[in-house]
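For this view, one protein chain was removed and the others were kept in their places.
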Amino acid sequence: MLEKLMNMDRRLIFILVAVVVIIPTLIPIRLPTRVSEPAQKLYDYIEELPPGETIMLAFDYGPSSLAEPEPMAKAVLRHCFNKGVNVIGVTLYANMPTLAHGLMQKIAAENDAIYGEDYIFLGYRPGALQVILGMGNNIASVFETDYSGTAIHEIPMMKNIKNYDQIALLLDLAAGSSTEAWIVYANTRYGLKIAAGVTGVIIAQMYPFLQTGQLVGLMPGYLGATEYEKLLNAPGDGTVGLNTASFVHVLLIGLVLLGNIAFFIHRRREE
Amino acid sequence: MKRQGPLALCFLFGIALIFTQFSPHSVSQKLYEEVIDWGLIITPFALVLAVVTLIETHITRVRRRTEHWQYSLVVFVGMAVMVLIGIPFGPQNSIVEWLYNNVQVPMDATMFSLLAFFIASAAYRAFRARTFEATLLLVTAMIVMIGNVPVGDLAWNTVLSWIPLEDGASKARQWILDIPNLASRRGIILGVSLGVISQSIRIILGIERSYLGGGD
Amino acid sequence: MKKIIKCLMVYLVLCMSISIAFSQGLSPPSNVTAVDTPNDDGRSVTIQWDAAPEDSGISGYQILRRIAGGGLEEIGEMLPAGTTSYVDATIEKGNAYAYIVRAVSDTGATVDSEETAPVKGTGEWFHTGKIPLFVAMLLFSAAILWNIYDARSGKEVFVRRIPGLEAVDEAIGRATEMGRSILYVLGLGGVDNVATIASMTILGQIARRTADYETPLRVPCNDPIVLNVIREMVRTSYLDEGRPDAYNEENIFFLTDSQFAYAAGVDGMMVREKPAAVFLQGQFYAESLLMAETGNSIGAIQIAGTDSEHQLPFFIAACDYTLIGEELYAATAYLSKDPMFLGSLRGQDWGKVVIFAAIVLGVILELSGVGWITSFLQRVR
Partner (left out) sequence: MEIFGIWIASLLTLCIYSFLYRDNPFYRFAEHLFVGISVGYSIVITIHQGFIPLAWNPLSEAMVALGTQIRGEATPETSEALSGLFKIFPIGIGLLFFARLSPRQAWLIRYPIAILIGFNSGIAIPNVLRAAIFEQTHGTLTPFAQMHAGSMSLDDIIGAVFIGIGLICTLIYFFFSVEHQGPVGWLSKIGIAFLMVGFGAAFGNTVMGRVALLIHRTGFLINDWLGTIF
C-alpha cells in the first residue's frame, strides 16, 4: 500500500493537475492581492515620467514562455499610452518579432496610440550583445529602418532620439539571461536605466541587482503582472491567471507533504 | 594559418575592445563603432551552422531509414513552406504570420506547458526531505510558493489571524527573496563573474583554444 | 571696419546690460571658467561659475559663446537658478571658444560675466577616472597567468575535496557489482559551451575507470559535433588504460536534437535498462527535471552537475549529489589535473580572497565611521 502510494503513477498526478486548472478557468474567482516593493518602484518610475519621454520595451522571451511576460507587456503599454509616454519596442529573440509587433499594435489600437508618434517597433537583429552595444552609440546604426521597413529618421517620434541618452528607461521582459546582458552592457557602459519583468524561473536571480539599484524595478512573473494590473486598477490576464494558479499551488503543496509523510513512514518502518 | 590566423584575430578584436573601453578619444570611439559594426554584420551568418547541422541530421536519418525517419520529412516540409513563402515575401506576409500564430506559437507554448505536469509529478515523487539540505530547500520552496499566490495571504489572515502580522505569507516570501536569497545569489554572481573574466583573459591570450574545435 | 562696428555694438550692449543690471542690483556670475572636459572624445567644454547668493534675484542663466574673432551666440536653453556648471557638447573640433555666463532676473534684466579665455576641445587617449578598473583588470590577469604558469611548472595545486566526486567511484563500483550499466548525460550545450567542455573532461576521466571494470558506459548525445569529440575522447581513455578491446562505439550514440524528445528518449533508456548510476553533467534547461525524476524513480545513484543556475534546485532535490555551479569547473580541474584549469581556479580563488577582504574590512571601517572603501567602490567607473 505504502509502496504504491510512494510510487503513484504519474498520470494520476497529471489528471489531478489538469482538473485543478480547468475548473477555476471555467469558474473564475477573485482574491485580494497586495503590491510588493519592486513592482511599486517600477510603477512609480513610469508614473513620474513627464509625457513625451520615451522608454524602450525589450521583448526578450519566446513564444514558449509568453504566459507571464505578455500580461506584463500589456499592462505597461497601457500605462505608457495613457500617460503619453512613448514606447520603442525591440526584441533580441529571433522567434519573437511577429508576436511582439502584433501585441503592440493590439494594445495601441485599444488605447488610440498612433504608430510613429506614440510607439514604434524596431524588430529584431541577430547578435544580442552587438545590438545592445550598437544602439548605445546610435540606434540607427543597428536599426536603419523599423520592422516594417520605414527609415528611422523619417519617423516623427524618433526625431530627437539618437541613442540611450534620450531614453528614460529600458524595461526588459525576459525569459532568459538577457536582463544581465542589458545590465552589464547598457547600464554599466552607457548609463541606461534598466527595469525587468521576468518569468518565474529567473526571479530569484534578479534580487542582487535590485538592491544595488542596477535594476530600477522588477515585476516577478505572474505575481508581478497581477501587481501592476492592480496598480493600474485594471485587472487582466495576470490577475485571472494568478487566481487560478492558487489552486494548483495548494495541490502541489499538498502533494509534496503527502509524498514526504509517506517517505517518513516508509523510512521508520525500514529502521 | 589554420590555428594562428584565428587566434591572432581573436586577440586583436579582444584587445581592441578592451582598449576602446578605457580610451574616450574620438579615434578609439570610431574604432569601437567600427568593431561593433563588424560584429553585427558577421553574426547573422552564424545561422548557417545551426541550419546545416539540423538538415544533415535529418538527411542522415532519412537515408539510413532509422526509427521514425518519416517524421524527418515533416521537418523538411515545415521548413520548406516557411522558407519558400517567407524569403520572397518577408515575415509580414499574411501566410507566414498565420503559420507563425497558429502553428509555431501554440505548439511552442504547449510544449513548455508540459513542464507544469512534470513539476507536479516530480514534486510528489522526488522532492523528499532526505538530507538537511534538501529539507531546507523544500521548506523554503513551500513558503515562497504559498507567498506567491493570493490564497496564501488569505489563509494566513483567516487561520492565523491571532498573530499580529498581516499578510504574513507574502511578507515571508519577500523576506526570503530579499535577504538570504540575495546573499547566496550575490555569492554565485561574484564567483561566476570571476570565472567569466578569467576565461575571457585566457581566450584573448590564446591559452584557452577549445572554441577552435579539434583537429590541427 | 565691420569688425570695429561689431565690437562697438557688443560693447554698447554690454554697457547697457551692465547698467540695467546695476539698476536692479543684479551681480554678474563670478569666477567663470571654461575648460576642456576631461576624459571625453574632445567634443565638449565644461563651463563653471560660483553659486550666487540666495537673495541675488537671479532666475536663470544663459550661456553664450564666441569662436575666436566671431560673434556671440546663445547656447542651449536657459538654465535654472542655482546651476553652477554647464557642458557644451556642441563644439566643433579645432575651434577655440570663449564663454560668457549671462545671469537673468525675473524681470528679464540681464548681466554678463567676464569672458573666459578661449579654450579648445581635445580628446584624451586614456580615461583617468577608469584607472582603478584598469589596475584591477591588470592585477587579476596577472594573478590568473601567474597561477597557470606556476601550475605548468609542475607544482602541486591543491583542490579541496568535492563530495560529489568522491561518490563517482562508489557509483561505478555499485554498477560493476550489480552488473548494470552507467548512463552519462551531457546536457544540451554545444562544444563551445563551458559546462559541456567540463562535462566532456569528466566523462573522459570516468571512462578510464569503467575501462578497468568493463562496466558499460552509455552516452546518448543530442549534438553531432559533441558526439564526435567524445567518441574520440572515450576511445583515448580506453586506450590509455590498455583496454581498447572493451571500447564499444555503439554505446556512444546520437539520440535526437530536440529538447523534449531527447528527454523522453533518455527517460525511456532509464526505464528499460535500469542503469545503476546516472551522471547528469553539463548545461541543462527545463528538461533537467524530467530526467532527474525518472532517474530517481528507478533508484539509480544520481550525480548531477551544472552551471545552469535555474536548474540546480531540481537536481538538488532529485539527485544524490550535485556539483553546484563553479564546483563543476573545479571538478574538471580536480579530475583532469590540467594546469590551465588548476591555475585559473587558484587565480579565481585569489580574486575571491580580495573581495572577501574588501567586504570584511569595509564593514568594520563603515561601522567605525570610516567610509573610504565604500566611496572608492562608488567612484569606480
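When the chains are written out, they are named A, B and C in that same order, and each has its own residue count from 1.
Methods note: contacts are C-beta pairs under 8 Å (C-beta built on N, C-alpha and C of every residue); 3 or more make two chains touch, one makes a residue touch a chain.
The model shown is predicted, which means the values in this text are computed figures rather than measured ones.
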Touch partners, limited to displayed chains, of the chain removed from view: A, B, C
Option from C:Ala68, C:Leu239 or C:Val360 whose C-beta touches the chain left out: C:Val360
Residue in contact with the excluded chain [from C:Ile63, C:Ile252 or C:Ala317]: C:Ala317
Interface with the undisplayed chain - residues on chain B: 2-3, 5-7, 9-18, 21-22, 35, 37-52, 54, 68, 71-72, 74-83, 86-87, 90-91, 96, 98-117, 119, 123, 133-134, 136-145, 147-149, 173, 175-191, 193-194, 196-197, 199-201, 203-204, 211-213, 215
Contact set of chain A toward the excluded chain (per top definition): 11, 14, 17, 21-22, 25-26, 64-68, 94-95, 97, 123-126, 129-130, 133, 143-145, 147, 183-185, 187-189, 199-201, 203-205, 208, 211-214, 220-223, 237, 240-241, 244-245, 248-249, 252
Chain C residues touching the omitted chain (full complex): 130, 133-134, 136-137, 140, 158-161, 192, 258, 260-261, 264, 268, 309-310, 312-314, 316-317, 324-327, 330, 333, 345-346, 349, 351-352, 355-356, 358-360, 362-363, 366-369, 371, 373-374, 377-378, 380-381
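Just so we're on the same page, only the chains that are shown with their structure count from here on.
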Of B-C and A-C, whichever chain pair has more C-beta contact pairs: B-C
Per-residue overlap in chain B, given as positions that touch at least 2 other chains: 21, 111-112, 119, 121, 125, 127, 138
Per-residue overlap in chain A, given as positions that touch at least 2 other chains: 7, 205
Contact footprint of chain C on chain B as seen in their complex: 18, 21-29, 53-54, 56-57, 111-112, 114-115, 118-119, 121-122, 125-127, 133-134, 137-138, 141, 188, 190-192, 194-195, 197-199, 201-202, 205, 207-208, 210-211, 213-214
Residue ranges of chain A touching chain B (in the complex, touch as defined): 6-8, 10, 13-14, 16-18, 21, 31-34, 36-37, 62-67, 95, 97-99, 102, 125-127, 129-131, 133-134, 137-138, 141-142, 147-148, 189, 203-205, 207-208, 211, 221-223, 226, 242-243, 245-253, 255-256, 258-260, 263-264
Interfacial residue positions of chain A with respect to chain C in the complex: 7, 201-202, 205
